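Once you've had a glance at the structure underneath, I'll fire off some questions.
Every protein chain but one is kept in place in this view of the complex.
Moving on, here comes chain A:
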Amino acid sequence: MTDAFIYDAIRTPRGRGKKSGSLHEIKPISLLNGLLDELQSRNPDLAPNEVDDVVLGVVSPVGDQGADIARTAVLAAGFGEQVAGVQLNRFCGSGLEAVNQASARVKSGWEDLIVAGGVESMSRVPMASDGGAWAMDPATALATDFVPQGIGADLIATLEGFSREDVDAFAAESQARAAKAIANGYFANSVIPVRDQNGMLVLDHDEFVREGTTVESLSALGPSFAQIGDFGGFDAVALEKYHTVEKINHVHHAGNSSGIVDGAGLVLIGNENAGERHGLKPRARVVSTAVIGSEPTIMLTGPGPACHKALKKAGLTIEDIDLVEINEAFAAVAMKLMRDLGDYPHEQTNVNGGAIAMGHPLGATGAMILGTLVDELERREKRYGMATLCIGGGMGIATIVERI
């Protein structure tokens, strides 16, 4: 079987996901266009009309980012009408799901070159804009124990014994690492500034980061999910199942959960042949991928099992993994993953910060953290890296790559 290689990985900076955010005025299609253009200009021998497919994750695929935005982006970016496009949704895992599906298709030999990634303009299309039976249909919610993911995150912290100070310390460290990485230019090769139609700069850096965040400064923030847990009845639903827990310790808040932001990310994946034909240099090989389902009410415990599955498929052990990137949906999720991986060192996890500091543009994040992982493997000259995300509805996804 042929290998799937990562030839390039780029992303937009992440803009604050509200009206005052720098990218609010930039349509999601424009975020994609900028990256698709950049892919062509930095890979001058790439013949875009020979790309087989563009696979993009979007989690709220309605309005500005609805109606198979991947195909629209192909046309708008002038890749050529022969290039197909598909939008997929595996919630927060969508960006990595796009990478994994593209890799599998390339590896099968049925396709040669695919652009994978995702986009989410959370300032323009708010989370949950697309409804869905799990949250909105009482019969389904009652039968399958729906609670919002923040309740699950707090329940993880409660079960694992993570205190408010513990999760805040993790969050402060994420901020410090991100600030340092930005200052040292670790993202410079991958973050493509967003420009308007005149070429004028709109945003060239991750603007969500709050340098100087400390446990003390975070301590002023009130818990985000205590109220819906109580008055919304969601704590009661979760505790029906987790019947040894007397009450949920609501430790998560805006400062130790992932930020709401706008952004897009792309990864160029192809076989060896395609690389040669298009003058591309392979940066990493996709070693294995995995997706799993986990208990849906606590919802966010999927990364551990997904990582173990990917390791097994790769024939590797956790000791082989030099770096781990986990989406920091909530501090407790990342902390639990390290515990689930046999107390995997924090020093090798999210070494350049994560979504708590930089934000989590839902459909794009998986592609973004995979790019960050490849960049850092190269910078450190390390071999194996693993990217993973927790996923709504109780799922987990993971990808292992080997630097070339």
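The criterion applied here is as follows: a contact is a pair of C-beta atoms (placed from the backbone, for glycine too) under 8 Å apart; a residue touches a chain by one contact, two chains touch by 3 or more; residues count from 1.
Simple rule for what comes next: contacts and distances are computed from a predicted model.
Enquirer: Which choice in "High-affinity zinc uptake system membrane protein ZnuB", "ABC transporter permease", "Fatty oxidation protein FadB" or "Ubiquinone biosynthesis accessory factor UbiJ" gives the name that UniProt lists for the one chain left out?
Expert: From the choices "High-affinity zinc uptake system membrane protein ZnuB", "ABC transporter permease", "Fatty oxidation protein FadB" or "Ubiquinone biosynthesis accessory factor UbiJ", the unshown chain carries the UniProt name "Fatty oxidation protein FadB".
Enquirer: Which listed residue (A:141, A:159 or A:254) would be found touching the missing chain in the intact complex?
Expert: Result: among the candidates, A:141 touches the missing chain.
Enquirer: Where the complex has a chain not shown, which of A:216, A:246 or A:343 is the residue touching it?
Expert: Result: among the candidates, A:246 touches the missing chain.
Enquirer: Looking at A:131, A:279 or A:342, which residue reaches the missing chain?
Expert: Among A:131, A:279 or A:342, only A:131 touches the chain that is not shown.
Enquirer: So which bits of chain A touch the chain we can't see?
Expert: Residues 131, 135-139, 141-142, 146-148, 228, 231-237, 239-240, 243-247 of chain A touch the chain that is not shown.
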